[in-house]
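Before I ask anything, here is the structure I am working with.
Here the complex is missing one protein chain, while the rest keep their positions.
Chain IDs A, B and C follow the sequence of writing; residue 1 opens each chain.
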Amino acid sequence: MSRIGVFVCHCGTNIGGVVDVPKVVEAAKQMPLVVFADENKYTCSELGQASIRNAIDEHRLDRVVVAACSPRMHENTFRRTVAAAGLNPYLLEIANIREHCSWVHSDHDEATVKAIDHVQMAVAKVARHEALFPKTIGLTKRALVIGGGVTGIQAALDIAATGHEVVLVEREPSVGGRMAQLDKTFPTLDCSACILTPKMVDVAQHPNITLLSYSEVKEVRGFVGNFEVDILKKAKMVDHSKCTGCGTCWQKCPGKVSSEFDLGLGQRTAIYIPFAQAVPNKPVIDLENCRYQTFLKWDESQGGKKPPECRICEKICPTKSIDWEQQDEIVTEKFGAIVVATGFKTFDHSVYGEYGGGRYPDVISSLQLERLMSAAGPTEGEVVRPSDGAHVKNVVFVQCVGSRDDRVGRPYCSKVCCMYTAKHAIMLKEHDPDVQCYVFYIDVRAGGKDFEEFARRAQDESGAIYLRGRVSHIYQDGKNLKVLGEDSLIGRPVEIEADLVVLATGMEASDNADTLAQTLNISYTIYNFLIEAHPKLRPVETQTDGVFVAGSAVGPRDIPECVAHGSAAAVKAVALLSQDSLKSDPLTSIVDPMKCVGCFACKVVCPFNAIEEQVTRDKRTVSSINENLCKGCGLCVVACRPGAINLRGFTSQQLLSEVLTLVRE
Amino acid sequence: MSENSAPLIIGFLCNWCSYAGADMAGTSRAAYPSNIRILRVPCSGRVDPMMIVKCFQEGADAVLVAGCHPGDCHYNEGNYYGRRRFALLRELLDFMGVERERFRVEWVSASEGKRFAKIVTDFTNEMTKMGPRKAS
Amino acid sequence: MASDFTQQIREKARELLEDGTVECVIGYETGSDGISARPAFIYNAADVERLVFDNTCTHNLVKYLLNKKAKSTAVVVKGCDSRALNLLLSERQIERDKAFVVGVVCPGIVESRWNERSEQLQKRCDWCRQHTPVVSDFMVGDPVTEQPPADFADVAEEEAKTAEERAAFWQQQAERCIRCYACRQACPGCYCTDCFAESLDPEWVGIRIAPAESQMWNTIRAFHLAGRCISCNECERVCPVNLPLSLLNRKLEQKVLELFDYRAGMSEDAPAPLITFKKDEKLGIAE
Partner (left out) sequence: MTKTLSKNELESWLGNILKERTLVAPRCVDDLTLFLPVASVDEIAFDCGNTDLSPKDWFFPRTEALFTAEHKDADIEITPAVIEQETVIFGIRPCDAKGIAILDGPYLADPADSLWAQHRAKTTMIGLSCSSPAPQCFCTSMGGAPFDSSSVDILLTEVNDGYIVDAVTEKGEKLLQGVELKESDVSGSVPSCDTQVPAEGITEAVKRAFDDPYWGRLADRCLHCNICAYVCPTCYCFDIRDRTEGGKIERLRTWESCQSKGFTKIAGGHDPRVDKGSRLRQRFCHKLLYFPEQFGPLGCVGCGRCVVSCPVNIDIREIISDVQELGAKVGEGSS
């Protein structure tokens, strides 16, 4: 038989002013199993807590009900209180008689009746409570960072700085991400490469960081502190342990293809580094375009001339680093924490038929303009037309391409386009004072430090003409482009002859972000952006413990935000890795293997992959809960028809006891 | 306690959104009738249809289940499963003579204190008007 | 036709038992009244002559696969029964390679009781949209593909009553129920080793054999079959006090079809409606 103590709080007059507290105490004394009931002015005060501790001692209480404010407020406080008196902290139940009673009801009698009912429910529930004990689990003190853009780089460096090992996985042959493609950054006009490359080099050189470029995460098993990750290392065909990155091979390679990094505006070779400052500064061979591969695959029956064997890279490599035998390889690594920073890609504007659908060479994306403006880009910083190489004079910018547009399924704002277009207008004017820029916009969103000033500068100092309205049509007219739009402020159609049109393409989640999210068991929006645990208060955590998200993989963000989130995720990861062991929340599901019939409805509904299959001694396959993965939602409990699963802290017995106090009185 | 013919409404509120929303109603002193008795559950997906049937079978006049808005579930998916279960359960209950109005499901976020108060007020008024349940 | 079916089933059974494909054939034989069928378990080829198939073969024999410890069992199934196979396969209660399914294209089953046999087809045959088994290793009869449209006139009739009338109706039914659990024992979808109804703690269904408890039992029994009931209507047939259990099952069947476009047991892979969801679906809940 339990010995339950009930402590009813006046909360000053917050409760006592409405609820007849002494009456509640008297009613509590009559409830089954209650051996002690008392009232406090403020139960959460040191005095109030002491009275609970004393009563536990004096009356040998084994369970405690506190009738006070919401459990969301002080449940943990009172758990510590009862624990201090030697009780298991889970042998406590809170009756919410403030937020759910005295604060919302003015009739004293009704409020008192309700308070008594809530106390009775809590008493009935706590009688069914059991002592619960968190489990201690060990952890691997290493972090995995997925994505080597500026966010991932920042996160990796910050984690590494605390002495923890980091593995940074990057899908491309080099880290750097989108920021590496930019010329300057707004609103300071810092050279993007100048501020990024030192960090890229730091990553490569940091003793605590292992960089796995040209690699992808394939499979994630385990749980917080104990992840096991399969990483696919794609075959580079170059032995990076021998290669010095001297560059002879990519200078001599005859296989020329369009450069992804330069977005089709320049070329690269088949053995290549994506850009000059690439890290690692060692090449990979693009087998699709390698002449030796074409030679190997050549089939006489297809006719034509047999291609040359090539193998020039192999012949000229001074360190004999070319390795034609290399294969894709999967390595399995253990981590305690994972930071996801998979970034974004730009919207593909070819879906806009009215903008030429990608057919006009002189209608380019903003990111392409960045490459044109970059001194390290395909034109060495000369802004010329892709079609004929002519210098540009009239440039039209079209905003919100793939942003704020329901028609293309992108209703959200990409946040950075207004600012980078202002930057482009300013930069173009700086390059060539004769250039005239026109900007078709919907709104200019310039919220941010120095942003509004910067956007004004594009108009006031650089003379860009901002036209509020959508562009309805762009077409080729001789060598130039005609841009038809509307200036909605004066309500008149506008026609501008341009030699270059720049589309401010929005941000989208990077390719396969959804697949990766599924692998990691974190959620993602319908646009494939990752979802944080709480958009305000837990911005880098996810619903899966130990997995953190940062940067523009979560949603459109600019560089400083990405860096800040990278650091934030790093701190969260480090906070986790700095612990000697982890304590699991004991409020998890539990399976009675005798009752389980092995239908595994639980496994199907569990959002956290916490249900495992287990074979009993009598050879039945039954479910069992991985308590480290279980979050205590209770979905499995309801899915389980035979009632083999229960949820600690919210057992069916406990909830039913509460209900029965209401209906059987 | 359904004396003086006031309807007994049993509310199951998910801890993360709706229970917090009811807390918010308190914090903002948004008054509502006192008939409802509130149980805290981790998720609307933890509310077992058996529990709801039990409430009715033992004489409750009405049941309210409140959870996070679709897409906001603390456990990602709990309310989606709940939604399906409740949709069918309500049909079955109605078919067996427990009017569909007596079993209400609402999505209430942690910030919707006023809305929670309004929901409970409307529900209580409706149930008072309908009167106690007839059978069993 | 019936005698032809009987012959084909006997021959197949003989073959399966003789070549050791199966240890047991579960089929039908003539009952003690000499006019209606009952389940038969045949272990020896010599006994296959006991097997019959006629329009009194009402039992859903799939239920028996749940307890079979044999390495391999052959089972005779009608169209409706066969859907139970998919249900049990998807819920991992039986193993496909341990069952040899003798499907019978169902000619329709008549109302029969011990020593009583009418020529009136059973209710479920009026609703039936599955004369041809959905799972079979050997088919008796020519498969029919025609599917009549779903008809829920019986449900609609009940729904036309007022809530108060419906409550009173089910109250009367609950008063009759003696909680023998025959409905559960006959149902292929009821296979829990510990049924919620007999759980002492939590005590969902009280021990009293009384209307409130019986109401709880009947409601939850139906709900546990929501999206799982394969419409064989064995529950109603076996009920010794003739409770109209099919009404509850069919109400849910209708709703499941309407809301989720789902019919239980039609395939092994489609997830049952209550263990899946669609984010954007509209179900009339909190909208």
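Methods note: contacts are C-beta pairs under 8 Å (C-beta built on N, C-alpha and C of every residue); 3 or more make two chains touch, one makes a residue touch a chain.
All figures in this text were calculated on a predicted structure; none of them were measured in a lab.
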Displayed chains contacting the withheld chain: A, C
Residues of chain C in contact with the chain not shown: 31-33, 36, 38-41, 59, 63-64, 67, 113-115, 176, 178-182, 184-186, 193, 198, 200, 206-210, 234, 237-238, 240-242
In chain A, positions touching the absent partner: 32, 594, 664-665
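The definition used in the following text is that only the chains that are shown with their structure count from here on.
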Pair of chains joined by more contacts [C-beta pairs], A-B or A-C: A-B
Chain centre separation (chain A, chain C; CA means) in Å: 48
Multi-partner residues of chain A (each touching 2 or more other chains): 605, 639, 652, 656
Per-residue overlap in chain B, given as positions that touch at least 2 other chains: 49, 54, 58, 77, 81, 85
In the complex, chain A residues that touch chain C: 594-595, 597-601, 604-605, 621, 639, 641-644, 651-653, 656
Interfacial residue positions of chain A with respect to chain B in the complex: 70-73, 96, 98-101, 103-107, 110-111, 113-114, 117-118, 121, 523, 543, 587, 605, 607-608, 631-635, 637-639, 647, 649-650, 652, 655-656, 658-660, 662-665
Residue numbers on chain B that touch chain A, as the complex places them: 1, 8, 10, 15, 19-20, 22-23, 25-27, 29-34, 37-43, 45-49, 51, 54-55, 58-60, 74-78, 81, 85, 117
